[in-house]
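Attaching a single structure in structure tokens format; questions to follow.
For this view, one protein chain was removed and the others were kept in their places.
After this line comes chain A, so read on.
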Amino acid sequence: MQPAPSVIIFSTLSGAGFGLLFFLGLGLPVVTGGIAFGFYLIAYVLAVGGLLASVFHLKNPKNAWLSYSQWRTSWLSREGWAAVLALLVMGVFALFQVFFGVTLAPLGWLGAALSLTTVFTTAMIYTQLRTVPRWNQPATPVVFLTASLAGGALLSNNPMLAVILLILLGAAVLFHWWKGDRRFAEAGSTIGTATQLRGRVSLWEKPHTGENYLTREMVFRVARKHAVKLRVIALVLMTPVPVALILLFGAHHLPVALAVLSYVAGVFAQRWLFFAEAEHVVGLYYGAHTGRQVA
């Protein structure tokens, strides 16, 4: 799949932002006044900035408001609802903490739950697609949720929780890659099932000489020779570097800030691979993925 920068930026930043809102909602830590203002500013810039970035991949954004209508069937619609509700509930919670020094704990718990729900609905947009077998596995929401929680723990200054969650994130991502590499074969789609022709099938002529929407969007293939290197870079930046920074230097501003930067860079790389390595079954009609096909 085409790794659109807007969607990669959205899922990384808003994931961390909603993760921070989750911990603030749970009262880890309980903050008030100016400090609370700083925390909520970071959380809302990340969460709302990410949501705005995602609007840029719409080709007809004037109808975006209609996406709230189909929550009963569409995960994308549910994501919109969860995000708006989480931001509203946490907004009221933040207002009381910042300006009145009052912590309305139950409201915070509700906001925390809505924040995690938002991340889950984002993950389900990808997980539900049977056409992209790499995404269509239970580990996909686990990766999105642990990434969000680890980022939230880092940003909310919960160093020990962050260390545990970063290690879980590394493990989840490793499993997702391992399982993902097998999912296309497990799904069972081949050029044989796609065309229902008997024998060794190969693409003899494309429908057109140039590219089209489908080949640009879904038959995108990365230079796979760098995929292994990128996986190593993503994993090292996501888990060992921030964990080592916290364990070696403790929960001080500079090491935690560096750990956050390393985490964000690692998750960017992981999300880029999440799209670039994802193979859509429509590629079979265009002669892609035939290397692994048994006729």
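One rule holds in what follows: a residue touches a chain if its C-beta (ideal position, glycine included) is under 8 Å from a C-beta of that chain, and two chains touch if they have at least 3 such contacts; residues count from 1.
To be clear about the criterion, contacts and distances are computed from a predicted model.
A.B. asks: Looking at UniProt, which of "peptidylprolyl isomerase", "ATPase", "Tetrathionate reductase electron transport protein" or "Carrier domain-containing protein" names the chain that isn't shown?
C.D. replies: The missing chain's protein name, per its UniProt entry, is "Tetrathionate reductase electron transport protein".
A.B. asks: So one chain is hidden, and I want to know which residue out of A:L88, A:L197 or A:A257 touches that hidden chain in the complete assembly.
C.D. replies: A:L197
A.B. asks: Among A:P5, A:G38, A:G91 or A:P207, which one is in touch with the chain left out?
C.D. replies: A:P207
A.B. asks: Would you write out the residues of chain A that touch the absent chain, in ascending order?
C.D. replies: 1, 57-64, 66-70, 72-77, 80, 125, 128-132, 187-189, 191, 193-214, 217-218, 280-282, 285-286, 295
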